[in-house]
Each structure stands twice: as structure tokens, then as C-alpha cells.
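For reference, the structure discussed in these notes is given below.
Just one protein chain is left out here, and the rest sit where they should.
Labels run A, B and C following the written order; every chain starts at residue 1.
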Amino acid sequence: MLNNFPLWPDQASTMASRVDALYIFLLLVTGAMALLVFACVAFFAARFRHRPGVRAEQIEGSNALEITWSAIPFLIFMAIFGWGAFVFFQERTPPADAAEVYVVAKQWMWKVEHAEGQREINELHVPVGRDVKLIMTSQDVIHSFYIPAFRIKQDVLPGRYTVEWFRATKPGVYHLFCAEYCGTQHSGMVGSIVVQQPADYEAWMNGASTGPLSASGEKIFAELGCSTCHRSDTQGRGPNLQGVFGKPVQLDDGRTVTADENYLRESILDPGSKRVKGFQPIMPTFQGLVSEEQVNDLVAYIKAISLSKPINGAKTSANRAVSGDSSDTEGQTPPLPSGSKVQ
Amino acid sequence: MQNEAGADGLTAVHEHHGEAHAAHNPALLHHFAAPEQQRDAASLGMWVFLATEIMFFGGLFCAYLVYRRWYFPSFAAASKSMDAGLGATNTAVLICSSLTVVLAVWAAQTARRTLLIGSLILTMIFGLAFLGIKGKEYRDKFEEHHVPGVSFSFENVPVPGHPGEYANPRHAQIFFALYFVMTGIHALHMIVGLGIFAWLLTMSWKGRFSPQWHTPIEIGGLYWHFVDIIWIYLFPLLYLIDRHA
Amino acid sequence: MQPTIPHPMIPQPVFPEAAEQKNYLNEKYGAWSWLMTTDHKRIALLYLLSITFFFFIGGFFALLIRLELLTPAGDLVQADTYNKLFTMHGMVMVFFFLIPSIPAVLGNFLVPMMIGAKDLAFPRINLLSWYLYIIGGALMMHCMLTGGVDTGWTFYTPFSTGFTNTKIVEAGIAIFIAGFSSILTGLNFVVTIHRMRAPGMTWSRLPLFIWAHYATSIIQLLGTPVIAITIVLVAAERALHLGIFDPKLGGDPLLFQHLFWFYSHPAVYIMILPSMGVITEIIACFSRKRIFGYHFVAFSSIAIAVFGFLVWAHHMFVAGISVYSALVFSFLSYAVALPSAIKVFNWTATLYKGSIHYDAPMLYAFGFLGLFTIGGLTGLFLSALGIDVHVTDTYFVVAHFHYIMVGGAVMGYLGGIHFWWPKISGRLYPEGWARLAALIVFIGFNLTFFPQFLLGYMGMPRRYYDYSHMPEFQILNVMSTAGATILGVGYLLPMVYLLWSMRRGKPASENPWNAAGLEWKTASPPPTFNFDEEPVVTWEAYNYDELDAPHKEEVPVAK
Partner (left out) sequence: MSEHAKSSPLKMYFGIWITLLFLTYLTYRVAAVDLDPFNAAVALTIATVKATLVALFFMHVWHASEKLTKLVIVAALFFLLLLLGLTMTDYATRLWS
């Protein structure tokens, strides 16, 4: 598992080389600065060591020097800041068409649900060359989903979703760590990321599956009676949920918010806090009635009916892309997985 | 007490502390050169302490600001359940106590013993009245089950100005949590203030203060006014969110 | 006057000429005269004792941590025990050792003397703050002995408020009380520096040590109250389930982090600024020079204190704050690095054309320069957003802050203790041993913490007690553990020879280093009210040209 270069972590995602480039730049710049300082100190200490009869020369200071050694470091700092911010931006902006994986953290394990329905514990299988977006939440305390070989990390919070994404570039098995201290078995909350060639991945995919998340979501949607209010016509007491995901929503208090995953989640668990304009506050809260996994299923379902026109949870956009259905070229569907696109 | 010898010829007999000043001012501590220095130090010390107090309450104001933005409807509903009349009365009580404090300082400056003692007593009475009213409000909240915890209940309370909408009990509970922490800590400061004023009262009774030296009254007064100012903010923030309609 | 009964705790003079001198140490005897003292110098010694105690407690935990990490498997202690170990290590080291260390020991001892005052402005408050420290410390000890805490020193919610059943509230109260002690120390310094300066001691004649302490006090005064109220909220949340930090009840766990770091980031400057002050004095003295760019060094201390309040969320880049906010805080983190850079450059420039002596304090100062620079520069890595995402919560961070806190702040503290030891104790320490100790500390330190940078970039998360899934991390961990034992020896050595020197060391003259500064113009050890007559300052700070003027004899510096 170790690369041929010891003391250096594997580079297995598109982000890894970008972070490493910045890191090496910083090593060089700060190394040069440190060497400069140390060389001056060492040279002065040797050259001006005390000799009997030789007195120190008093120097008050020099504004020109002070300005120089404030301005130059400042410029260097700004370069570092800018570059760091740039990389961060990429880290924080998942491509719109990434495949989605739901992650639920709990003391002390990772539960992973692929949009297609595969469930894993402390493992995550992904194909090479494919953008994957993790939609994560925690059942209890704060955890952090860390894959050193991908150079990505994101805290996983209870009560909301956080998101991170990557595109794996090298098949292999990589460490998954929980990086935020979460209690007794924090150091046991580790697992593996299995990056596979698309063909292997598909073979794995076709193994046992309980059906897509959106399908379970559809079932729950009916069981909990959501569908009594949210109907696909305009007769319901609640808004029609088709096409809501990703769109701006006008709220009763005048604000407009984008219906992202967190919004859907909040609408289910805490409907009162953001009320859609023109509707009565009649939706009951489902806090405590649904598990984190069920919320994920519902969110996946609502997203599915937003993204693809025919509402039959069995065939979601995400599902189609993974199974290699290349006929769908619409903007919202993910690109093809292709082993040859490994960078 | 006395240091006879330094390591070298610098040695000189240290002036025996305080004696020269002791005549006017028994309270001059001997590491100070002059009474003014001592008074200025004390007053600066109190001001700096008040600066730390601002930050102490600042943490609470920060939490308040965050949740008020998030949960405005429930905060408004919860705020409306408060007795603003009592809150306003308490504000007035504190303002009166600030007046008597400032009178006490003035009395000390101008050597008016009766006024000094009277003002201090009045201040304490106002302070106690404030705590009494606060106590009654706490009891009311307790009876209404508005104290956060297992017995908390805030069901079906309408949001002011939004007919048909009800406060979210969980959000209202955060309001009440902040309410109790903020007013509780404020009340704790009042109790400390009462202790300080009880001490000032005994000192005044014994005639310890003079127009030359009454620093404790001044800095005790600063503290009291500060606690008053905190309340001046707590009142609108807690009692007057969206009260109309 | 009390009869002079020899006290076993107090070193008795061995030399007859010293026997006659009255000083703060021998003026009164008996435990009571120490416990009830309002003399800032005696209070400093009380702090010295208690802080040393906590340093060894914290160090003891560190050794256990390192032993556990010697092997990948979690074999020495249980998982919960390990979690308590690093928590108590962090809490003790931060709140009961490093934050009070230099201010409460050297600052207490020197601030009044350096500005020509007889004492701090509020001597009784000063004593009170020691008692608060002791009460807080006792509570912390009690907490540790009856089970301890396992949240990490950062107390993150909702783990601390709802998921652990260890003694959070008790530890919180202990830190609350110690925080109060810290506030009172800062308050005393600010008022003293404003009100008690001797005639002629203008702001630009103040030693830079004073400027550093002034800046430190600002942070103590304005930052500490926020952690205090945060602790109150955590305790209340834990006891009553208010929901302020609990997402299940509508609260936001990140609010806790904001409030916590609003104090705890500036707090790291409480730890480093006084050390910078010490280093400045040492460098000036042992290069026999006025500090290069006095005003820049002075104002950079204030700038660090103020900017220090602007950067706290750089500890939260991956915690879930908004991207915009992360950008702002990353940018501001670079703003706070600038004044530190200015200091490093000015220290270096001070050496230029100096007359440099290699006494032990100066060796510590060199060590500080090197290690602080490395620690600080790695701070730049952490505040670069793109890199922090990878290295946050790994050993990279652990290495970063140990480089600054142990390599920087503790080095400065030890350097300062050596530098002023003649003044404090009236005795000289053995120079050869001291140089050896400085060398051992430097080597041991680097061996301990440099490998952790590599570990961190390789991805080893912090607060892991068991790394059996990643045995590739072992070699570096073994190096680190080996270093820690060397480091431990390096810290024990000064303990031994400094204690030894209290009885056996050569008596120190008034000014053994021929150093500038008012504290050197009175006896060693000083009399109770510091000066026999109120000093009047007519010279500039760091007037080494006058001290070394040729008409005077060359003053022997190295022994």
C-alpha cells in the first residue's frame, strides 16, 4: 500500500496532486525563509562572537529594512493565501453531476449507502475516474471523514448534511479515518476506501442490493403519508415536490433559498423554520419518527423526482449513469465512468 | 519591614511607609507614592474589570444573536410570553438605584453623611426590589412550564403577527435557556453588588470615607452602573422582540 | 520585626557577608509569611513551585502517551484511559502550566522591578489570583484522581455535553477558576504598567519584556471571559439539556467552537508573547546591544494581541463553517503572522555587529529562534486552506503547536529562569550543566516532534491510541518516543542543578550579566520593596553602550 516513496502518502485522487503541489511550494518557500533566518543567526553568532576589547556597535534600527521585511513576507503570504484558497475552492465545489453516496456516521462506525442501494459498513467502493459526492451526517457526535490518499477531509455533523467530493485516480485500497475525536473508539473508527476499475466496480455493484435509495424513499413517502399532502398535481395541501430540488424556493418570510439537501432535510425534520410561500403551516415534524437512513432515502427520492421526469424511483439518474447507460446525455446526469480517463 | 542593605553602596534607609500620609489617609497602601496614584489605579482597575465583564456577557449576546436570527418566529412568540410590564418596572427600579448610587458618590464627595448612608440604603432596597420582581417572574415561568428541561412545554403558542403559525417548542426552549442564563448571571451580579454595597454601608456608618478618600464608593458605584447597563440591554432583547400585533 | 528563625525551606546564607543582608527571601520566615505574603516576588516563587508541579504532572501524562504510541496496538492502557491521558495532558499543560508560566512567575517577579515600582498595583489581588490558581489546580487534581475527563482539551460539543459521562463540569469549573486567576494577573499588570512607572520611565523606555506582558494582559482580559461564559453554557447544557449546543434540540455545535476558539486562539499568544519578551531581553543582553527596531518590536506585540482575536476560525476550516468565512479567517491568519515575522527579523538583526556571548540563557534563546520559526512557519501551512483540509486533526498540527509551545514558549521560559535566577535566588547556577541541559532539550525536542510533521502529512490522525491498521506509522512513532525520554531528562536536569544552586551556588552580585534594566540595579535577591530609594530613570532602554563604556572594566559574562 505504501508508495515507492516512503514518508509520502499515496496520491490517489485528482485533489492529491494539487494539494501536494501547494505543499511543496510551501516547503520550498518556508524552507528558504527558515534557511535565511538560520544562516543569518549562525553567521552573526559566529562572526560577532564576543572578543575582549571589541564592543558591540549600537544600531537603532532602520525603517527601510522594517518595511522591506514586512512587505516581502506579506506578498509571499498573499500568494500562499491565494493558492490555498484556490485549492480549497476546488475541494469545496462538488461537480454538479457527481455520483452521490450517503454517509451516516455513528459512534464508532461509518454507514455508507450508495444511491443505487448498496450498503456498506466501514468500506466504500468507488470506481476510478468518477466524481463522487459524499452527503454526510452523523447520528450522534461530530466525526470527520478523512481519506489521506485523496487529501480530503470534512467534519460530519449531527443535525445537518456536510458534503465532500473526490475523483479517485488510482485503483487500490486506501485508509479511511475518523479524524475528529468522538469518544472511546475514535481510533477504531477506521475503514477502507476501495478504488476499482469500472468493470470490477460494476461487478461489485451488481452484487446484493436492496434497490435504489430513491425506491426505499418512495416507499417511505407513501407509508408516512407524505403523499397525502404532496401530490404530483396541484390539488395537494402541500407543494408539489417534483422539480423542487436545486431550484430557488420562495419562503413565507420573504427570503428565497435554494432547495439543496440540507433544505430538504430541514423541511422534513423541522418544517416550521422555513415555510414555503402560500402554504399553511400544517406539515407535522417528522423529527424522531424517521431514522437518519430514512431521511436520506426520502431526500434521495425527492431529488430523484426532481431530476428525472418519470417518477418511478427504480430508474434514477444516478442509477442510469452507473450502469453505463450512455444514451442519456442530459446535463443533470453524470458523465460516463471510464477507466481510461484516469489522471 | 525594613531593608537595611542592598548589595552595594546604593543602600539608603527606606522611608518608613505611609507615615507621612497616614494622617489624612489611613488607607494609603505603602507601595503607592501618593493617594492620587492609588485612586487612579483603583479606578482604572475597575474600568478594566468592566471591560472583561463586557466580554463575559458578550459570549451570551453572541449566542443570542445567532439563534434570534435563526429562530425569529419562536423567539418572538417566547418573548411575547414574558411579562413586559414587570420587565419595564424592573428597568425603572434599576435606573432609580443608579440615581441613588450617584447621589451616594456625591454625598461622599461633599461630606454629607446622612445623605450618603440614606442613598446606600435606598440603593440596596432598589436592588432587593429588583431581585424580588425577578424572583416572581422566575416563579411565573416555572408555573407556566417555561423552564427548559424535562417539564418544558410551549405547545401551540402562536407566532405574533402570523396567524395560524405556532412557535417551535425546541426553538422557544433555546430562547428560555438564554433568558435564564442571561438574567441569572445578571442577577448574580446584582447579588454581588448588594454584598459590595452592604460593605460600603458599614464603612460609611463607621465614618471611613471623606471628601479626600472615598474611592471604594466610586468604584463600587461604577460596578453598579455597569450592571444596570447590562439590564438596559437585556430588557429590550428579551422582553420586546416583536411585541406588536 | 520577627525573630530570625532559620526555616528549612529557605536556603541559609553560607557566606558571612551575605548573612547581614535583608532581602525578600529572608525578611520573614515561616510558612505563614509565605502563604499570606503580598510581595510580588514571593508570590512569583509560589507560582514557580506550583507551576513546576503541574508541568511534571503534564509531562508524566506525555510520557505515558508516548509509551502507548511506541507500538501500533493499544496495549499499554485502555482506550478510555488514553483519551483521558491526552485530555488531561492538554488541559494541565495549557491552563495550569503554560498560560500562567511566564506571566505569573517571571512577570510577577519582574514587572514591578523593571518599571521601578515597589509592587504591583493590587498586591492582595495578586495573592488572590495565586489562591484561585491553587483552588482551580486542586480541583483539577481531584478531577483527575477521581476519573478525569476524556473530551480532549477542546471540549467539543455535543460530545462533551451529551455523550461522555466523565467529569466535564468539574474540569470546567477548575478551568473557570484558573481563568479568573489569569484575568486578575492581567488586570494587575495593565494597571501597574499604566500607573506605577517610576519617574522618567516613559513608554518608549520600557523594556520590551514589559510591552510583551502588556500585550499578553490585553488578551487575558478580553479573551478569558469568553471561555468562562462558554464553560458556564457547557455546564448548563450538560446539566439541564438546554439545547444551546445540541443539534437534536435545535442548537448548533459549531457555536461552541466559535466561542471556544475566540478565546483559545488568542490564548496561544498568551503563551508565546511573554516568551518573546524574555527572548528579547536575553538577546539584547548577550549581544550587548540595543534591540534593533525597538518600536517595531514593541508594537508588533500589541499587533499580535489585537490581530490574534481575528483568526480563531482557522481551527474550524473543515468543521462546517461557510466557505466565505473560511476565506476571511485564512486571510486574517496571515495578517497575524506578519508581526511575528517582524520580531524574528529584528532579533536576527540585533545580533548583527553585536558582541555575542554563549551563556546558557542565550543558548535557550537560539533554540527558541530556531524552533519558534519552524513552528510558526508550519502555522502558515495550516492557515493555507487547501493544505489544512488534509493536515487538520493530524500529527502535523500536533507537531506545529509543540514546536511553538514547547520549542518556543518553554524554551523561552527556561531561558528566562536561568537569566534571572541570580536575581531570584541570589545565587549563580552552574553554567556548564545549564549549557548541557539546553543542548539535551534541543536535541530531544527535535527528535520527539520533527517526525510528527512527517506522520501528519502521511495522514496519521491525532488522538489515536491504536494505529494497528497502519503499522507503517510505527518507525516515526518510535523515534518520537525516544526523543521524549531524552527531553524528559533535559527537563529534569535544570530542576536538579537549580535546586542545588539555591544552597551551593556562588552568591550573585547585583548585576552578574552587566545587563541593562532596573531589575539589575538593586540587590540580588532584592529587598522587599525592590529599591531602597525610588529610582529615577534618565537613560534609554538597553543602554548597553553605556554599560560597556571603555572606562568601565570589561565585565566578565561567561563564567
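Going forward, contacts are C-beta pairs under 8 Å (C-beta built on N, C-alpha and C of every residue); 3 or more make two chains touch, one makes a residue touch a chain.
The structure displayed is predicted, hence computed values, not measured ones.
Asker: One chain isn't shown here. Among B:Leu28, B:Val48, B:Met124 or B:Val147, which residue touches it?
Answerer: B:Val48
Asker: Tell me which residue among A:His50, A:Arg160 or A:Lys303 touches the hidden chain in the full complex.
Answerer: With A:His50, A:Arg160 or A:Lys303 as choices, the missing chain is touched by A:Arg160.
Asker: Of the residues listed, B:Gln38, B:Ser74, B:Ser98 or B:Thr183, which one is in contact with the missing chain?
Answerer: Of all options in B:Gln38, B:Ser74, B:Ser98 or B:Thr183, contact with the hidden chain holds for B:Ser98.
Asker: So that we can see where the missing chain sits, which residues of chain C does it touch?
Answerer: Listed in rising order, the touching residues are 194, 218, 222, 226, 254, 258, 262, 309-310, 312-313, 321-325, 328-329.
Asker: Since one chain has been left out of the picture, which residues of chain B touch it in the full complex?
Answerer: Residue positions of chain B that touch the missing chain: 39, 43-44, 47-48, 50-52, 54-55, 58-59, 61-62, 65-66, 69-70, 84-85, 88, 91-92, 95-96, 98-99, 101-103, 105-106, 109-110, 161, 211, 214, 218, 221-222, 225-226, 228-229, 232-233, 235-237, 240-245.
To be clear about the criterion, only the chains that are shown with their structure count from here on.
Asker: Can you check how far apart chain B and chain C are, centre to centre, with Cα atoms defining each centre and the answer in Å?
Answerer: Whole-Å distance between the two chain centres: 33.
Asker: Just the number, please: Cα centre separation of chain A and chain C in whole Å.
Answerer: 38
Asker: Measuring centre to centre with CA averages, how many angstrom lie between chain A and chain B?
Answerer: Chain centres of chain A and chain B, defined by C-alpha means, are spaced 47 Å apart.
Asker: Quick check: what residues of chain C touch more than one other chain, meaning two or more?
Answerer: 250
Asker: Give the residues of chain B that touch two or more other chains, as numbers and ranges in rising order.
Answerer: 71, 168, 171
Asker: Using the touch definition from the top, list the residues of chain B that touch chain A in their complex.
Answerer: These residues of chain B touch chain A: 70-71, 73, 162, 164-166, 168, 171.
Asker: Contact residues on chain A for chain C in the complex?
Answerer: The touching residues are 1-2, 7-9, 18-19, 22-23, 26, 30, 33-34, 37-38, 40-41, 44-45, 48-62, 65-66, 69-70, 73-74, 77-78, 80-81, 83-92, 107, 140-142, 144, 146, 148-149, 151-155, 157-160, 162, 175, 177-188, 190, 270.
Asker: Which part of chain B faces chain C closely enough to touch in the complex?
Answerer: Where chain B meets chain C, its residues are 1-8, 10-14, 29-33, 37, 40-41, 44-45, 48-49, 51-53, 55-60, 62-63, 66-67, 71, 148-149, 168, 170-171, 173-174, 177-178, 181, 185.
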